[in-house]
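Inspection log for the structure reproduced underneath, given as structure tokens.
Shown here: the complex without one of its protein chains, the others still in place.
We just call them A, B and C in the order they show up, numbering each chain from 1.
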Amino acid sequence: MTATETPTSEGTRRITTAKAMAEAIALEMRNDPNVFVMGEDVGAYGGIFGSTTDLFAEFGADRVIDTPISETAFIGAGIGAATEGMRPVVELMFIDFYGVCMDQITNHMAKIHYESGGAVKVPMVLMAATGAGYSDAAQHSQSLWGTFAHLPGIKVVAPSNPYDAKGLMASAIRDDNPVLYLFHKGAQGLVWMAKNPRSIAHVPEEAYTVPIGEAAVAKEGSDVTIVTISLSVQHSLDVAEKLEGEGISVEVIDLRSLVPLDTETVLASVAKTGKLLVVDEDYKSYGMTGEIAAIVAETDPTMLSKPMVRLAVPDVPIPYARTMEYGILPTRDKIEAAVRELAS
Amino acid sequence: MTATETPTSEGTRRITTAKAMAEAIALEMRNDPNVFVMGEDVGAYGGIFGSTTDLFAEFGADRVIDTPISETAFIGAGIGAATEGMRPVVELMFIDFYGVCMDQITNHMAKIHYESGGAVKVPMVLMAATGAGYSDAAQHSQSLWGTFAHLPGIKVVAPSNPYDAKGLMASAIRDDNPVLYLFHKGAQGLVWMAKNPRSIAHVPEEAYTVPIGEAAVAKEGSDVTIVTISLSVQHSLDVAEKLEGEGISVEVIDLRSLVPLDTETVLASVAKTGKLLVVDEDYKSYGMTGEIAAIVAETDPTMLSKPMVRLAVPDVPIPYARTMEYGILPTRDKIEAAVRELAS
Amino acid sequence: MTELNQLDLYKEMVRIRQFEARVLNEYHADKSPAWDIGAGLIPGEMHLSAGQEPAAVGVCAHLKKGDAITAPHRPHHFALSHGVDMNAMMAEIYGRTTGLCKGKGGHMHLFDPENHFSCSGIIAQGYPVACGHAMAFKRKGTDHVAVAVAGEGAANQGAFHESLNLAALWNLPVVFVIEDNDWAISVPRSASTANTSNADRAAGYGMPGVRVENNDVEAVFEAAGAAIDRARAGEGPSLLEIHTVRLWGHFEGDAQAYRGAELETLDERDPIPAYAAAIGLSDDQVAAIKAEADSEVDAAVRFALDSPVPTADDALLHVFA
Partner (left out) sequence: MTELNQLDLYKEMVRIRQFEARVLNEYHADKSPAWDIGAGLIPGEMHLSAGQEPAAVGVCAHLKKGDAITAPHRPHHFALSHGVDMNAMMAEIYGRTTGLCKGKGGHMHLFDPENHFSCSGIIAQGYPVACGHAMAFKRKGTDHVAVAVAGEGAANQGAFHESLNLAALWNLPVVFVIEDNDWAISVPRSASTANTSNADRAAGYGMPGVRVENNDVEAVFEAAGAAIDRARAGEGPSLLEIHTVRLWGHFEGDAQAYRGAELETLDERDPIPAYAAAIGLSDDQVAAIKAEADSEVDAAVRFALDSPVPTADDALLHVFA
């Protein structure tokens, strides 16, 4: 547990999550010539969701490389370059496109180190945009972190705010393992998308790391534990702050990474509150909500003074029309209702 | 719960699981000209794991079609044919190869019905071999049902014995939805692989169905519940029969399908025994073991008189050498030890 | 082969353009002052095809009821040319229960089984599905044809290769159409494609490949006619690359800085006024055709606006049949 590392909105320089990501990449690129970036529209365009803003201007086409729409080829090329000593940062534009390159991701990127008996390292970052909320429908709105967390060999991180975005990106690039870095479009702080003010916050100018595998207690509380990740952390904090005024004390755990999973922080919180709500923008079944349930059930089910509650996408593809989309997303309203129910 | 449908080894005609699958396909093909089969080596070869044995001889190259090694193209073609009224049975040789065709499977096969607002149906069976135990290493030994069960829009079935294999295949072909039919190589009853005698059993000659979405109580018991699927059902039954003699009464639930999941049968059993072991040959985290934990924890965690136990592949790729491979598989020994621990 | 009717080709191009101009307008109408992609009556990504009408119109002129199209993320021109109902399509774009997909699909996922039209947001993945349509047509003994559409960027996706090989190998009645508009979002063709014409790639599958230059609807019509007739006659697949132009952004909201000076040339390259001039239409004729299209579009917008919005619970329907 690293409550001290929780981002703060104190400080003068406030930047978006997108900018924080790009800044971390730039700092690593300045320090290490082996770091380069590739992906679709990562060059002059700066990444469809701003993750490579300004990198092209500073580092040029040789280190910030626009690719053809050939995800298998360029992710595979990232893997090959990594095994030969480079540290590529490769962007898959939307995580929803994983299906055209999943073999490289899970049969190669994830397994080479193991298959080689530790002889070969794959120090590579694969970053991709996740998330719904702006009517991009079934093929451009998924979270899917549960899918990757299920498959061994890849670290899976998903920041909820600018400070973590920068620190986790630095850690990811320096890590000798493949890291899947999932950034939520709705938490990037983009000018052209609705956003929570939490997506623009103070971020130190200098390089720093946030360790991969440590959850943050984003807000301490004593009545109900919310375990969540990514954009849903922002919603959960909004709800927690609102309910605080009514005397309901909510603890919000921002997992920050699903692999490795910081079970200790989760268990300590559930032990304290006895009430568990897991909020997940990924699909409900066979995913993150189940995994959190299992670590409690295999440790001590009597920790739970009430049945746990799962709030996730109810196993439907993401629909287009706003009414239906918000009908299935874990919105503040639904989080609030679930907390009230648990606290009652 | 359908204990009455539990396969029985009574009866005269005993066939392998592989043969039972092929027989179900043949029966459907005779009845419905829209059913055809395609995949790599499904023709004269009869399927690498025997799933299409003898079909080529009966139905010829026009209905039992060998494909190039182009999984995206031929699975996509299966989808297109299905939306135009065919009922294709498409084989992906090993489920491990999903990564080269995952987009067709999850962005198209799984979503078209939903995206179309119900206007288009995709009545297609995708069958694939799963499982480890014969040193085929990291890229040919996975189970991965958890991966597909997480993603909405596909029914996911995995039979544990010849009777269910035939009945579930018939249901899958007749279903108007895409069904992923996962057969464990080690439960096919192949002459060239070690096998449990449970892989050869009585199967009626005529067509029949086993409903998708109903678990079977493969063995009734009162002390400990094992929830499992596929080959692990065979191991669990072996253990249950052995421990019966020692007065430990084990109930074995064969889920048979992960989507839809028969939560009722699971909960009824756990309510009865209070002790839950989930045995899964898929990876441990963010998968089936978690989902079962969650349905208990969100229903009533006090059902569990002891912490649940998860026995699954401990989040490592499948290693080659036999000692290591059996080190991470949910073997009879490990199941037995877990049951004893829970029962004690 | 269908006979070329210049006025029909022109009218259909105008119909598409007026539809899209209206969508463009409505899309932006209620997203200000702070431009928000998710806001407004038409939310989400919006990929319009202005400039690419010749491709759709030239190809679809040869299709008959029962022929299938799989289109990509930029689907409207092919959808409309292929007979998809404008009201139902507009209502889908507005996310209404009367939409083609009851509001579930949105503009990238339009499904019209009656007209055998579908599209998808994952580039090139309509190619394999079209092979399946063609398989079904062949198995049923019909002479129907499947058309698969993708952009020049998409032609570098593995699915392109696998599908062309499969269709050629199995002699399927498919016509693979590449719309080469020089760009894949911000990536120019020169930075995505090693060779200059995808038609040349067709040879690698023993398949005829033709590249049509100049965004010329009549040239498209001729080349498409040959390919479609060939497929219908059971002679197998073809590839048709059409050099066209994307007049607007990749999606709405795209500032297109990456296009630089090219942006200034776009007006001149608009195929619609060029074709009006080429076939000698008077200003009055042009205005009348536009007005007719506009009134159809007006009706579609009204239909959409008058239609009910789905409920939150509707989201739970249609996962399984």
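What we mean here is this: a residue touches a chain if its C-beta (ideal position, glycine included) is under 8 Å from a C-beta of that chain, and two chains touch if they have at least 3 such contacts.
All values reported here derive from a predicted model rather than from experimental measurement.
Asker: Considering the whole complex, which of B:Pro68, B:Gly85 or B:Pro197 touches the chain not shown?
Answerer: The missing chain is touched by B:Pro68.
Asker: Of the listed residues C:Leu4, C:Ala191 or C:Val309, which contacts the missing chain in the full complex?
Answerer: Touching the chain that is not displayed is residue C:Ala191.
Asker: Of the residues A:Lys121, A:Lys242 or A:Lys272, I need the one that contacts the missing chain.
Answerer: Only one of A:Lys121, A:Lys242 or A:Lys272 touches the chain omitted from view, namely A:Lys121.
Asker: So one chain is hidden, and I want to know which residue out of B:Gly50, B:Gly80, B:Gly167 or B:Pro317 touches that hidden chain in the complete assembly.
Answerer: Answer from the full complex: B:Pro317 touches the omitted chain.
Asker: Taking the full complex into account, what residues of chain A touch the chain not shown?
Answerer: So the residues of chain A touching the missing chain come out as 36, 67-68, 70, 72-86, 88, 100, 103-104, 107-108, 111-121, 152-153, 155, 176-177.
Asker: Even though one chain is hidden, which residues of chain C still touch it in the full complex?
Answerer: Chain C touches the missing chain through residues 156-162, 164-165, 168-169, 191-196, 200-201, 203-207.
Asker: Could you pull out which residues of chain B are in touch with the chain that's been left out?
Answerer: 40-41, 43-45, 48, 66-72, 96-97, 99-100, 133-140, 191-194, 314-317, 319-328
Just so we're on the same page, only the chains that are shown with their structure count from here on.
Asker: Going by C-alpha centres, which chain is most central here?
Answerer: Of all chains shown, the one whose C-alpha centroid lies nearest the global centroid is A.
Asker: Provide the C-alpha centroid distance between chain A and chain C, rounded to the nearest whole angstrom.
Answerer: 35
Asker: Please work out the Cα centroid separation of chain A and chain B, and write it as a whole number of Å.
Answerer: One centre to the other, that is 32 Å.
Asker: Please work out the Cα centroid separation of chain B and chain C, and write it as a whole number of Å.
Answerer: Chain centres of chain B and chain C, defined by C-alpha means, are spaced 40 Å apart.
Asker: Mind pulling the residue numbers of chain B that touch at least two other chains?
Answerer: 72, 100, 103-104, 107, 111, 114-115, 152-153
Asker: For chain C, jot down the residues that touch at least 2 other chains.
Answerer: Within chain C, the residues that touch at least two other chains are 101, 103-105, 109, 120, 122, 125, 158-159, 319.
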